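Here the structure comes first, spelled out in structure tokens, and everything after it is commentary.
Left out: one protein chain. Kept in place: all the others.
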Amino acid sequence: MGNHVEHAIEMHGITKTFGKVVANHNVNLQLRKGEILALLGENGSGKTTLMNMLSGIYFPDCGTIKIQGKEVTIRSPKDAFELGIGMIHQHFKLVDVFSAAENIVLGLDGGVHIDRKAVNQKVKEIGERYGFEIDPTKKIYNMAVSEKQTVEILKVLYRGAEILILDEPTAVLTPQETDKLFAVLRNMKEDGKSIIIITHKLHEVLSISDRVAILRKGEYIGTVNTAKTNQQQLTEMMVGRAVSLEIDRPKVELGEEMLKVVDLTCLNADKIKALDDVNFSAYGGEILGIAGIAGSGQKELCEAIAGLYPVAGGSILYRREVDGHPVMENIVGQPVDTIYRKGISMAFVPEDRLGMGLVASMDMVDNVMLRSYKRNPGIFVDRKKPKALSEKLIGELEIVTPGVSTPVRRLSGGNVQKVLLGREIAYGPNVLVVAYPVRGLDINSSYKIYELLNEQKKRGVAVIFVGEDLDVLLEISDRILVLCGGRVSGIVKPEETTKEEIGLMMIKVAEKTKEVNA
Amino acid sequence: MNLLINILTAAVLAGTPLLLGTLGEILTEKSGNMNLGVEGMMFMGAIAGLAGAYYYEQGVVGSGGTPSGIMAAVVALVSSFLVGAFGALIYAFLTITLRANQNVTGLTLTIFGTGFGNFFGEYIGIRAGGYVAVGDNIKTAFGRLNIPVLSDIPILGKLLFNYNWVVYFSILIAVIMAYFFRKTRVGLNLRAVGEDPATADAAGINVTKYRYLATVIGGGICGIGGMYMSMVTTSGVWVHNCVSGYGWLAVALVIFASWHPARALIAALVFGGLTILRLYLKIPGVPMQIYDMLPYLATIVVLIFTSINQSKENVMPKGCGLNYFREER
Partner (left out) sequence: MSNVSKEHREPLIRMVKRDSISQQKQWMIRAIGLLGALLTGALVILALGQNPIAVYKDMVVGALGTPTVRRETIKIAVPLLITSIGISFAFKMQFWNIGAEGQILMGAIFAGYFAFFHSDWPKVLLVIVMLAAGMIGGGIYGLIPALFKAKWGTNETLFTLMLNYIALAFVKYLQNGPWKDPRTQFPKMSMLDDNARLTKVLGVHWGWILALVLVVLSYIYFTKTKQGYEIAVVGESNNTARYAGINVSKVFIRTMLLSGAMAGIAGMLQVAGSDFTITENTAGGVGFTAITVAWLAKMNSFGMLIVAVFIAVLERGSNKIQTTFKIPASAAEVLTGIILFFMLGCEFFINYKLIVRRRKEAEHESAN
């Protein structure tokens, strides 16, 4: 090659479509040897699809790929390994019932038997070289998220990958774990590996990468040197126009106590405490953020509040009016039907939108009536009112859909979320619980969601916002409750804390719980 | 004592076709295919085994020779394996390549296989002038082995060294399969395909190839189980509906054995025992047909027990029942 800069990867004119959706259009990308390249783009901009064509999961419709200067065709993950490409997927690809070592050697060539001793030895060596610790015999289902990620990285290194692709590796990590991961990545870079890291968090891009490549709506926008850019420029390239990244936090007068959770304890399927003695209140006119590493009890807390999770101890009290007098009603032990019939108005946007909040194969009308069809007397369903509501929601929330009778599965992530949130808000709740409401959404949709939540707050609703992005939580919440291993490690005000402090609270329950009253 | 030995040996004999069916289905399910067509594949193997032995005999006799029992056994074994595997291949093509629903395809295979067995059983019978039956030479080949010295040991000889060759053959398959899953690289890869095909795929394992091979070989083993029914249980005579329910019992036994080939040995023995118990233990007042319910009732009890007592391991492979398409999104 006459080129003086050596490239580990060169992708040229890559296009990939799924049905009518163009995921990548004529994309070019170059990864230099021994650099860390950040691949930046909004959700849905085609980053993962592009990388999956390097790892052999997808096959491009057209375009060429050169690895270490040679044109190649990657038809399967095996081809990718042989070319020295290893990808760490966002959703870990690990077999739950296997040990770490078994996962690491999975699919490799070699003798008929597996020499477990040699494998364990080699895994340890690699770990020492880059600074991880791992027990090769530990089963995956006993591992924490960060451990699983370590296994994924080891798996790729064990195969001798020279090019590593990490898809949103920090999404599930605490700030401290992120720092550790970045240290490992820098070690690898020193060792001559070439790395692509997919992310949409700008400050991470700036701290880890050498160069940044930007995708927008499936198109390649350009590549810039990290040292010569800033957040504003990157945002403009990513979104296509100047946007303010500030999330609004309107001042609203605090209302009544709408929800009071007292000594709440819940057990999971294995009879282990998923929630342990949780106490807090939520007030009208505030957004209460909930932070914590994945699996710290967020899901159980949301479902318990919604009356969907069995409660082992404690109470969940909702404010409701009886003959004009407010009382706090305990919903523990009452079926969901009864709770609604009593006039307790609570709305819940679950984390699993299409698997819990909506019925994927049904159209918008049938989905909009999901929580209200019972109110109609008689044995038949009434589709007139839900149809009118659907049409109203399409107009008000700018939902993009071919029509009310299109299955919601066919809508994009942002529109799915608008249908779900729109339905929940439509019934005028007093308490609104939203779990990871902007996960997977593009920036426009995300800001629309923030706007809707703030509107509810202004209406005097107690909004409970379970989130994973600490930057967002710090900007939008009035208070932040931090969960750690099912316990409340503290409730803090954003103005009085830092990301690092919350990160620490996420991994360890403070000796004396810090309590901030609203 | 004698009664107990009699029951045990009879249980082994009755349990062997179950064991083969179960082993075939374990291999299939470990790859992530829930093939409910075991009954059908056993029917196909049953007629193929019998037809193979029968036509071999006719051929040899027709050319004036004496049919060899060993050759007939080999022909029956190979043809039952191939035809059982052919049934599984239809299933594999439909579910793996064409992504048809596994439950429905398996049931269809059962309908097809049952018809296939009975159809050809009767058809060959009509052409043979009444019914299909093999000669004594071949019957002996599927009779109990007389191993010098070993078979004569008191009690142990009767208990361990007094069966037909298929019994030992199926135990051998169980042992090989246990070793294969536990120790070998390919076995580990296959288990990964059944547990989590997307992960296996990302690890560079050819999911399609593994699923095809496991399903087809598994079907072949089920076919041998069917051959046992027609060659040993009914002594080389075609009996209408001869497999009747054994294939389904084998599907249930997979759960009983919690997907372990070694445990399948015990499970098959227990269920074999249950199916013949009525011949040996007559309790006054309990009609025969109530005994017939025992294996099925036992299966239900096991099903309920395993569902109450949930654990992460020793359960159905997680990917079982679901077809895999890499570009699904």
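Going by the order they are written in, the chains are A and B; count residues from 1 in each one.
To be clear about the criterion, contacts are C-beta pairs under 8 Å (C-beta built on N, C-alpha and C of every residue); 3 or more make two chains touch, one makes a residue touch a chain.
Values in this document were obtained by computation on a predicted structure and should not be read as measured data.
Asker: Taking the entire complex into account, which one of B:105, B:189 or B:230 touches the absent chain?
Answerer: B:105
Asker: Touching the hidden chain in the complete assembly: which of B:118, B:215 or B:233 does that?
Answerer: B:118
Asker: Please give every residue of subunit B in contact with the chain that is not shown.
Answerer: Here the touching residues of subunit B are 36, 90, 93-94, 97-101, 103-105, 107-116, 118-119, 122-123, 126, 245, 248, 251-252, 255, 287-290, 292-293, 296-297, 299-300, 303-304, 307-308, 325, 327-328.
Asker: If you put the missing chain back, which residues of subunit A would it touch?
Answerer: Residues touching the hidden chain, for subunit A, are 18-20, 59, 70-75, 79, 82-83, 306, 308, 335-337, 340, 348, 350, 352, 355-362, 366, 370-371, 373-374, 376, 379-381.
Just so it is clear, only the chains that are shown with their structure count from here on.
Asker: Cα centroid separation between subunit A and subunit B, in whole Å?
Answerer: Roughly 47 Å separates the two chain centres.
Asker: Flag every residue of subunit B that touches subunit A in the complex, lowest number first.
Answerer: 183-186, 188-189, 191-192, 195-196, 198-206, 310, 312-313, 318, 326-327, 329
Asker: What residues of subunit A sit close enough to touch subunit B in their complex?
Answerer: Result: residues 18, 55, 57-58, 76-78, 80-81, 87, 89, 93-98, 102-103, 105-108, 110-114, 141, 155, 269 of subunit A touch subunit B.
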